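Complex shown without one protein chain; remaining protein chains in place.
Going by the order they are written in, the chains are A, B and C; count residues from 1 in each one.
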Amino acid sequence: MVKVGIIGATGYGGGELYRLLAQHPQARVVAVSSRSYAGQRLGAAWPHLQGTLMYDEPEQVVATSEVVFLCLPEAVSMTLVPGILAAGKRVIDFAGDFRLPPEVYNKWYGHPHQSPQLFPQVVYGLPELWREQIKNAKLVANPGCYPTATTLALAPLAAHGLLGDDVIVNAVSGVSGAGRSAGLGTHFSEVNENFKAYKAGGVHKHLPEIERNLLRLSQGELARGRGKEGKPGAPPPAITFVPHLAPMTRGILATCYLRRDPVLSEADYQALYRDFYGGEQFISLVDEPPQTKAVWGSNRCQIHIKLDKHSGRLLVMSAIDNLGKGMASQAVQNLNILYGWPEEMAVSSFGIFP
Amino acid sequence: MVKVGIIGATGYGGGELYRLLAQHPQARVVAVSSRSYAGQRLGAAWPHLQGTLMYDEPEQVVATSEVVFLCLPEAVSMTLVPGILAAGKRVIDFAGDFRLPPEVYNKWYGHPHQSPQLFPQVVYGLPELWREQIKNAKLVANPGCYPTATTLALAPLAAHGLLGDDVIVNAVSGVSGAGRSAGLGTHFSEVNENFKAYKAGGVHKHLPEIERNLLRLSQGELARGRGKEGKPGAPPPAITFVPHLAPMTRGILATCYLRRDPVLSEADYQALYRDFYGGEQFISLVDEPPQTKAVWGSNRCQIHIKLDKHSGRLLVMSAIDNLGKGMASQAVQNLNILYGWPEEMAVSSFGIFP
Amino acid sequence: MVKVGIIGATGYGGGELYRLLAQHPQARVVAVSSRSYAGQRLGAAWPHLQGTLMYDEPEQVVATSEVVFLCLPEAVSMTLVPGILAAGKRVIDFAGDFRLPPEVYNKWYGHPHQSPQLFPQVVYGLPELWREQIKNAKLVANPGCYPTATTLALAPLAAHGLLGDDVIVNAVSGVSGAGRSAGLGTHFSEVNENFKAYKAGGVHKHLPEIERNLLRLSQGELARGRGKEGKPGAPPPAITFVPHLAPMTRGILATCYLRRDPVLSEADYQALYRDFYGGEQFISLVDEPPQTKAVWGSNRCQIHIKLDKHSGRLLVMSAIDNLGKGMASQAVQNLNILYGWPEEMAVSSFGIFP
Partner (left out) sequence: MVKVGIIGATGYGGGELYRLLAQHPQARVVAVSSRSYAGQRLGAAWPHLQGTLMYDEPEQVVATSEVVFLCLPEAVSMTLVPGILAAGKRVIDFAGDFRLPPEVYNKWYGHPHQSPQLFPQVVYGLPELWREQIKNAKLVANPGCYPTATTLALAPLAAHGLLGDDVIVNAVSGVSGAGRSAGLGTHFSEVNENFKAYKAGGVHKHLPEIERNLLRLSQGELARGRGKEGKPGAPPPAITFVPHLAPMTRGILATCYLRRDPVLSEADYQALYRDFYGGEQFISLVDEPPQTKAVWGSNRCQIHIKLDKHSGRLLVMSAIDNLGKGMASQAVQNLNILYGWPEEMAVSSFGIFP
């Protein structure tokens, strides 16, 4: 059994991660930490979890674990990771701290990165695209939820230079994407029976992460192990990204609007996606628009490609669970890759419906 | 008191209409009809309505009313309207039967229109744009819910020739938009905690209605009474329209992505909208992305204009209640205009929150 | 126009009250106050409200109003009311501060009442039971939401000495009943798709209010104007009251379990209720179990009486909107009574459905 620890186990990402790992046949959560619940039992923060585990100090988690999951608010990981790596432990980080090159980070986050020297060894943990690199990683940056859904939706186009000069991503998330901190913006009475956009206008911090992923793909960076050598193509355009909040707990749907290639038919696009994702057990190409409920609680991503007969636009839609493939179960998938275990170990392949 | 009747009073549109008219100081619902509830009391179909009114035959509704509201499924109104007009009654029709020129109707609905001769006298009942024509109408085609939200969002641009060559409308509706007929697609367990697109690919029947509205505006057709002479401009492009279903009962949010004019600033656009809608009591230009809950139960439309700093796209969002401004309360507004009553009579100016 | 003011206009009760009063033909909101939004416009706290009104200081509200609505957290009203009454203004208080005799208050709230001397002049504002006293009141204690639903459900039994020796009230509320302050307990992700009891074990502060109402009724205290002279009967037993939280914004359902009288039939009970509430426009006796959605947004209370054929228990269920009849629209009804206006003025008689 590999000993793993969770720093920040009282947020939604950490809680879901614990739930998944509790059923993992090869890994065992030996320690969890929480600033606010230190000294209390696991169940003090969660109505669904039980057991004798108690929240400890972060140092203790690092000391007792081989792999440390960091489920922390923005800008905390980057102060902790150097010490954890120095202690010889592997890190899977849920935050945005290591997903962007330091210079991009500094621009979008408005403060200087504290550990820019670590960036060269960071591996971005989106297994379907960069699996080979994850295998030997010491520091995995677990992708953001919107970037996971959007990148998986657009990767085949980016890798083939087919993104075109105009990409619009209309994205929708459930409320758990806002985290567990309470405020008017997550108050049931204000969010229920409501739908709205937020952070419109190109300001959401997941936007540069999406663009960086597409840039890498357009430059031919793909996991070699999968035999998919990308052909360098045109760099992706500046993306129009508008996130929305839907009155549901979990789920992300990305509806992407692209320029179509004048030569390719709908069937051509579908074949291209089938070829690109052939053999990927967590990716489903579906004939109908995907629904978030179909992937609820799972590590699955459903993708649908459609040519708009009326306007000529190419539509690509993808659905994931923001706390599943968009966060905790993708992190378990990354853990499985780190240790050479089957990727489906302790993650759910099917959504829970209804 | 003007006597009004409702044919088809057991669907969501008819029920909401009855509720509003029950508090109208100048109009009185004297008769309602329903095929399935004929002979039963109003409350047989509705848990919230009471009273001594009983569902009658459509003929009886026509005979006893001055104004007849038709709240019927697709393709029924067009068989009834000739007789109602011949009887000297005014009609406000909730269906799509009279919203499109017959040749467009035939193409999108897949069957020939039964009363094409009536089209020249149809008035499209979107008061903020064509109020003057409504005043003397005998036959008002009450707009669709998506077309109301989208047309109000884009009208100022269309009227000024600023739509550009590329318009994407990502629209989201609550479940009541699917009507009161039950099926798996409206089953709580399948729709709750779920989000998805439907009828993607340019096939929704509200799409030609939106395009026709924008075309009229681009051609300079505007209510003269408001002193707004439109300047004919470029016709609108084929629009990319993708409707989505959100887990809520009411509400429509249209997020529109447009090309910006290289000269106009965000403030210019906002000024243009303020000028265009100045004095319209049911239109609010808001500084934050609108939320459907803010207009819940009301006749209000909230509109927000934003320049995307990152991609250069122009974003326009609008929110309405699909059963309010998108259907029943807009119909009451039209009734008020027909009789010269204050437009706010018996409709709600404010949304109900929370 | 009567000038009214709202102190505490940024909570759900105050916001809903403003919305209703904005459409009142005889009253006008001239001032509102809020600690946190002082100096800002009405819309700063509300996405659905607009206008030029600005949040002011409480003193200003008192100075400019004839009637002052207090929509404040627990234990604040009792410090403000003496001054407002001394200024010659009438008060309608939303809090629990004046609903209980001081000695009962002290016991249940755990701190001494600050203005016990005012209690003799307090009128409890449940119009269907004590309308006559409200007419001349200076200080109206607007009832709590659970007490409104429960008292209306049980009043006919209490007034006829038929409560029996065992009363169980299983009550369910929407989340808005918890107020607008944010916390994990109102976080959408924790409350959605969830159902639970809270404050079980006889500790909810609405319990003594319910018992006091039933005691008064059992002692024959009823509005004389309605010609209903209650017959003093057995005092009510200690009530078992368990509140629950349902994943919805508004609504209260009280399911009451009572001992049946061995002589009375189900029809007898129903006749007794019909007689008791005959002529009350906001009370509906319904043949099916009431649903909260049928009274959503309204001032209505639906009541259903049923004999359990299997166990012999008497069941009484009542449904209200906790922010409507359970709070703001009942307050408007009280205002209307204070001034002799029709009680339905500016309140909704019908629920909004769906």
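Everything below uses one rule, namely that a contact is a pair of C-beta atoms (placed from the backbone, for glycine too) under 8 Å apart; a residue touches a chain by one contact, two chains touch by 3 or more.
No experiment lies behind these values; they were computed from the predicted model shown.
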Remark   = Among B:Gly43, B:Gly161 or B:Pro247, contact with the omitted chain is made only by B:Pro247
Key: Residue touching the undisplayed chain, where the options are B:Leu100, B:Leu118 or B:Val175   = B:Val175
Sole contact to the chain not displayed, among C:Leu100, C:Leu154, C:Leu207 or C:Leu222 = C:Leu207
Message = Tell me which stretches of subunit B touch the chain missing from the display.
response = 12, 174-176, 180, 182-184, 186-189, 191-193, 247-249
Ask   = Which subunit C residues touch the hidden chain?
value = 166, 168, 170, 172, 174, 189-190, 192-198, 200-203, 207, 237-242, 244, 246-251, 253, 255, 257, 289-293, 296, 306-313, 315, 317, 319, 354
Task = Identify the residues of subunit A touching the omitted chain, counting contacts across the whole complex.
result = 12, 15-16, 19, 22-23, 46-50, 176, 192-193, 249-250, 284, 286, 288, 290-291, 293-298, 348-354
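One rule holds in what follows: only the chains that are shown with their structure count from here on.
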Message = Counting residue numbers used by both copies over all numbers at the interface, does the subunit B-subunit C contact come out same (over half shared) or different (under half)?
response = same
Ask   = Using CA atom means as chain centres, which chain is nearest the centre of all the protein shown?
value = B
Request  = Provide the C-alpha centroid distance between subunit A and subunit B, rounded to the nearest whole angstrom.
outcome  = 39
Inquiry  = Taking the mean of the CA coordinates per chain, how far is subunit B from subunit C in Å?
reply    = 37
Inquiry  = Can you pull out the residues of subunit B that are in contact with at least two other chains?
reply    = 192-193, 249-250, 290-291, 293, 296, 354
